[in-house]
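Below is a structure I'd like to ask you about.
Heads up, one of the protein chains got dropped from this complex, but the rest are sitting where they should.
In this document, chain identifiers A, B and C correspond to the written order of the chains, with residue numbering beginning at 1 in each.
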């Protein structure tokens, strides 16, 4: 596969299947002498952990991280950091339902065709469980970024319901189970997802991740542009089908004068009068907020029977039961934050290599 | 920078500034014994070449490609292919307008801050002229893909005007200067862009690129997923602000049963009953058409004066004059096709390494 | 660091410190459906394991490997294979001797200067214990190579004593504790190392690794030549100071006609009349045996007090005590074999990507 790594200087490699003994990540390229202990990582894993509200899967995974290497006396040493999370909620169950049939919307069919073998238990390697490793890597990345660079995510759309952006309040994000910055919309989403869940269906979502305090200059044109790397980072998260920066697709409808962010000096510093660019021009950060949005498709595991085929080439049907997220987008928020942190940390180190004044 | 390369096994590296003596690309990792001569590449460059209608810049660049290495007796040899395009329309002109002032929406400010120096003539390295090198690389990639894999692009939106998808006719794409598959909409776009151009403004666009005949199995989970690489590929094209696969952002509004593409056996083969996935599940091609869309912002170079600052930290204004595309999205169509070809060629080789039956 | 990975398509990443809870390796890029279980790996680790004769360290490490991911029902799945080896012989001991003083010949000083922090227990990351991870990766690589490609290593020099190459007998390699193919020399080495050990000193060695059955065509000119990758592979093994291919340094003394291996057809196949090239021409395998030799310096941990400095900048002395290999070169044999296997597996996959008929 050799596709399990991400990053150039700050580089992490994940491993593990949903129902194997454990999953984990090796984070390589971390500068030395950063304070790092398990609680620094655990706090972010806890944000992603399932079963925290009725709107996410009831699967119980403590997702307890262990640091196996790379630190000494509570500090990073510059050597690879091995993080492991044991899988404890591997119920012994009957997989005959999914062993030979391909769940629509899942990677079952493509893994089967590509590899001729697949670990069908809980999705195996293709399970969103892999994103816990990303969150762990992101926790390390934040240590590199330091406290002045802030990364915050929010859900801005669930199914057809979008937040009222004039009501954006970051404080609200921690007051509801949806990371919703619009208090009124949070209530509406609750009703909607309850209905979706009871109907055995599922809902999609759009996540927005914003990084503040990012210095101007991060990103390596042409092919390692900051936005290119962010697009890849977010698109590789399970179930993501679209990524946009700043005004995104809406930019196509703007005129040149509406879209181009004008500049003025303010207190001796360059200030942009708008941020349609989402904080990136020519693939390089402008010093404004980095704004990324990504769309998550509705959970493919639904109760309703769907038409499919089996590995023997027969038409058949499949219906999922058990514990699934009605809207996987909710738990994608900390994952999107983590990927933002990893991309920024990598480019911070790369910029520093060029002599960047960070 | 070390950011000028793209791909793993099929890997190209571009170089050159808009107003230097030439631009070019090294294409490495090309299998041997593929027929390749300059006209094979030139035909695609001609599609991208400016000045072919009143809707693109009137800058005249023949964009004549030369093969400097990597072929022998009309075939590739397995060694790196060096392609060069001389810059011939470098008018001697006065750059004092842009030498010290940062054009809003352009990379002027960020290059200046990142590097402390910039070649301001015509945008230098950040100019969309770089995309000619991508088109040349894409022409080589198509040789690897062979005739059974088809790649076609179309403009599906200009400013606020979207095509009627029920009117999609690929034949139309070559009948109008917009790569528009909807004949009626092509006329409407003509009027719209004429008006935009006369107003000294510019328009954005959305491009759709579709690859047919792609075998199932391309893509390397987790971080080298086919969609992740396509997202990066498209997002690094100049002026792109969003990328989506299949249903894309619209997937967020679908229910799980609407979104998940059901399967049935047809003539002994697996057939999907819809293609919301855009031909990719779990980061691996499904055998369906690969469908990618990307949004291009309106050209930042407009006649209207815009507020900006200069390199000395003074408030000022800038207005562009000269030859600019009123809608850069038009010429992005062959570039998007080329990037699709490059991503597929790379993953075809990677899949073959695993023993994939291609 | 981001320096803990090796390989392009077959790519492994190691982690772990000598005295941390465990060490391990992620092997990514392994083709699916190869039979793989823990004993397949354990057999090679057992060859490297210390404490098997009086000529290696008496440290007792069972080096029991666990497969944590990447296999299903006894076969590889194409997903990353996570292998872990717990450190069980971490005696609680007093490290005050080495915590602040730099052992000559060791990486203590350079790690300290580079990172400003170091895990001084047992050498930390710089310990030769890391090579157990290489051996584990090599075991997986051998599965890719299959039974027709054989990799065998031997010790050909200990201190000043070189084997008589006319006495080379592969069967002897398993009959003495030195992997010595020359039975008479094995006895002499035993006496020599006994004397060295009793004197509290140490000895260097030269290892030769030979791969047979390698098809012609492996290696990617110019910078990923097979010999270039082998040189890097061997030079990164702890304590290695030189690498040579085929005739190696002796080639400098040959004439052109002596050195160039002539060719003749034999039974319809190309046969070389000698192998000064060591099976590689122009960075590509010739189909002959691949022959690599590398020199291992004498163990730096010796009983004799050596002059050194401490981290406070004071002159001091240091003498090692405890359990050390009098000749680390002995245990480097399986490590060299493993690195050969990893390089060949990577290039086999790369060659296959180009359409190579393997």
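Everything below uses one rule, namely that contacts are C-beta pairs under 8 Å (C-beta built on N, C-alpha and C of every residue); 3 or more make two chains touch, one makes a residue touch a chain.
For clarity, every value in this text was computed on a predicted model and none was experimentally measured.
If you put the hidden chain back, the residue from A:3, A:31, A:248 or A:298 that touches it is A:31. The hidden chain makes contact, of the residues B:103, B:118 or B:197, with B:118. Taking the whole complex into account, chain A touches the unshown chain at residues 8-9, 31-32, 78-79, 221, 349-350, 352-355. One chain is missing from the display, and on chain C it is touched by residues 1-6, 14, 102, 104-107, 109-111, 113-114, 125-126, 130, 157-160, 196, 201-206, 216-217, 219-225, 227-236, 240-249, 251-265, 268, 270, 273, 276-278, 280-287, 295-302, 304, 306-309, 313-315, 329, 351, 354, 356. Those residues of chain B that touch the chain absent from the view are 1-5, 7-11, 13-17, 20-24, 26, 28-30, 32-33, 66, 68-70, 72-73, 75-82, 111, 114-119, 124-125.
The rule we apply is simple: only the chains that are shown with their structure count from here on.
The chain with its C-alpha centre at the largest distance from the centre of chain B is C. Inter-chain centre distance (chain A to chain C, centres taken as mean C-alpha positions): 39 Å. Per-chain CA centroids place chain B at a distance of 46 Å from chain C.
Counting partners per residue, chain C has 8-9, 32, 78-79 as the residues that reach two or more other chains.
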